[in-house]
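Removed: one protein chain of the complex. Kept in place: all other protein chains.
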Amino acid sequence: MNDLFAVVMLLGIYSLLSASFFVAMDAVDVAFTEAAVGAGISTLLMLVVITMTGRKENTKRHKPFLALIVVIFTGGLLLYGTFDIPHFGSADSPIHNHVTPRYINDSINEIGIPNIVTSVLASYRAFDTFGEVVVIFTAGIGIMALLSVAHHSEDNHKIAAVNDSMHERYLVIRIVSKILIPFILLFALYVQFHGDFGPGGGFQAGVIFAAGIILYSMLFGLSITRKVISQPFIQIISAVGVLLYGSVGLVSLLQGGNFFDYNVLLTDPVAGQHLGILLIELGVGCTVTSVMIMIFFNFAERRELQQHNNIHNKDLES
Amino acid sequence: MITGLFNNWIVIVLMMSGLYIVIAHGNLIKKLIGLSLFQTSVFILYISMAKVEGGTAPILAENIKELSNPLPHVLILTAIVVGISTTALGLALVIRIKEAYGSIEEEDIQILDNLPQSKTQKKIMDGEQ
Amino acid sequence: MDVLLEIIASLCLFIGSFICISGGVGILRFPDFYTRMHAVGVTDTLGAGMILIGLMFYSPDFLTLSKLLIILLLTLLISPTTSHVLAKAAMQNELKPKLQQKDSDKELNSSNYS
Partner (left out) sequence: MLTAATLAIFIVMVLAIIRGIVGPTLYDRILAVNMFGTKTVLLIALLGFVMGRPEFLDIAIVYALINFISVIGVLRYSDTNKLKHSASDIETYEKEH
């Protein structure tokens, strides 16, 4: 299929399908994340890039047979490897035997929240999650280094004039979105703070919150959204999220415990765990929200600049 | 007996189609799509491993005894968000490549790299724009 | 009483599934974009609504019921909006509806946007 637009649409369908699969496999938290990330943000980013780089794939496939041979060989080896893997759904496979029983049996006493995924994510494996948050933060910095454009305030008007204002052409969308955006933001906060009891948490809430802001900026234009959320503000928030996360670990270190040992935060260990998880999820939420918004803003800004330049060039030529 | 391994085979098929796209297609965006396909197949492998027969979602509630394994869920949850950030980084690189070379096809880029004069000409042309 | 609830819920689910399937057949079989959109737009709202109402009868507690209600409201809000916007965008980008079954029209439609 040569039309990249169709490929991206099918990728969106595939992502929705895989999220349904995650629900069927009991992984509600994962399905939550995949729903927000795969179907929403990823499809959008791909689309923005395709409109910038061209919709058609005009490549001559070089050596598909070699690729086919490599793929079939690797696939055969992997297939051979599967015969030793424990069967699907079997309760006695090694993955269920080592550390998992402790998570399942003791987490309610040690951490005191019903969602085991959250307690493993934010408490037992907090160091791991810290690494992930730093990776996300670094990706945000990298994208900023690659794509951010220097600002001149007088240019903004020209760029905004080129960039067609969607809200003027689609009245119905404007009204419906004005109803929906507060609901989306509120729902993101619900997901953030309800993560202890149901599916949810900082990662999901961050992506949903960012999706709400992205919807706003798509409708009313980037320059108006910039007035609400400026680039320095976003940068500061993303750094504050990582700092908050790290400082919780540092405070527990100074209190005499291990890094990310929340038992020492308060006199009551379980209350300390609650506080620690709340703070850490907040940090994750801040970082993920701001990095997602930052990524989208940089992409969209690049695109507006490109279109502005295109039209400018046309004017010069004619 | 055979059906117990069915999930792994699905994963292998998905993984290999992702690998094939990465190797055989020259378009950089298509390569990224292949990578994300590969990535999703790994997610599916982990999640299907975590499933226990008769278990439910790992959120404790009354009168629920058997739970699925929460550990792979945690790993994959973070991996999805990290995956989107790295994909976005790749897309940003693609945009810069497009600006520098004027093309996102692997073959064209290699040709431009091997002909230094034409590349500089291209750059001059870009600079004029 | 329980039996009555069960029957009502099953009936709602059945009607909803039937409408959804008819919409699915519609999106596959109708000749051009606007008729397909009509099939999807109508059946999405009604079919989804019926299925959600059917599920409400099954819900064990108030929280589940209210969440289903929220989903229903969102569906009622979003589904017609997206249909409207899609039709408007297609119209503005000069995708012509197929008015008559003619060969020339067919070529015009397929060459317009692919």
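For clarity, chains are labelled A, B and C in written order, and residue numbers in each chain start from 1.
In this text, a residue touches a chain if its C-beta (ideal position, glycine included) is under 8 Å from a C-beta of that chain, and two chains touch if they have at least 3 such contacts.
Just so you know, these numbers come straight off a predicted model, no measurement behind them.
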Completion exercise
Contacts of the unshown chain among the visible ones are A, B, C
Problem - Option from A:75, A:140 or A:199 whose C-beta touches the chain left out - result: A:199
Fill in the blank from the handout: Touch assignment to the omitted chain, from A:85, A:141 or A:215, lands on A:215
Practice task
Based on the whole complex, identify which of A:10, A:72 or A:175 touches the chain you can't see.
Solution key: A:10
Handout entry: Residue numbers in chain B that touch the chain omitted from display
Key = 56-57, 61, 64
Fill in the blank from the handout: Touch rule applied to chain A and the missing chain gives residues 5-6, 9-10, 12-13, 16-17, 19-20, 23-24, 26, 28, 31-32, 35-36, 39-40, 43-44, 47-48, 51, 55, 163-164, 166, 173, 177, 180, 183-184, 187, 191, 194, 198-200, 204, 208, 211-212, 214-215, 218-219, 307, 310-311, 314
Exercise for the section: State which residues belonging to chain C touch the missing partner chain. Expected result: 9-10, 13-14, 16-18, 20-21, 23-25, 27-28, 33, 36-37, 40, 44, 48, 51-52, 54-55, 58-60, 63-64, 67-68, 70-71, 74-75, 78-79, 81-82, 85-86, 89-90, 92-93, 95, 109-110, 112-114
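The rule is simple: only the chains that are shown with their structure count from here on.
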Exercise for the section: Go ahead and note the Å separation of the Cα centroids belonging to chain A and chain C. Expected result: 29
Problem - Mean-CA-position distance for chain B and chain A (Å) - result: 14
Handout entry: Numbers and ranges of chain C residues touching at least 2 other chains
Key = none
Fill in the blank from the handout: The chain A residues in contact with chain C across the complex are 3, 169-170, 172-173, 176, 179-180
Exercise for the section: Enumerate the contact residues on chain C facing chain A in the complex. Expected result: 77-78, 81, 84-85, 88, 92, 114
Problem - Touching residues on chain B, where the partner in the complex is chain A - result: 1, 3-9, 12-13, 15-16, 19-20, 23-27, 29-30, 32-33, 36-37, 40, 43-44, 47-53, 55-61, 66-74, 76-89, 91-96, 98, 104-107, 129
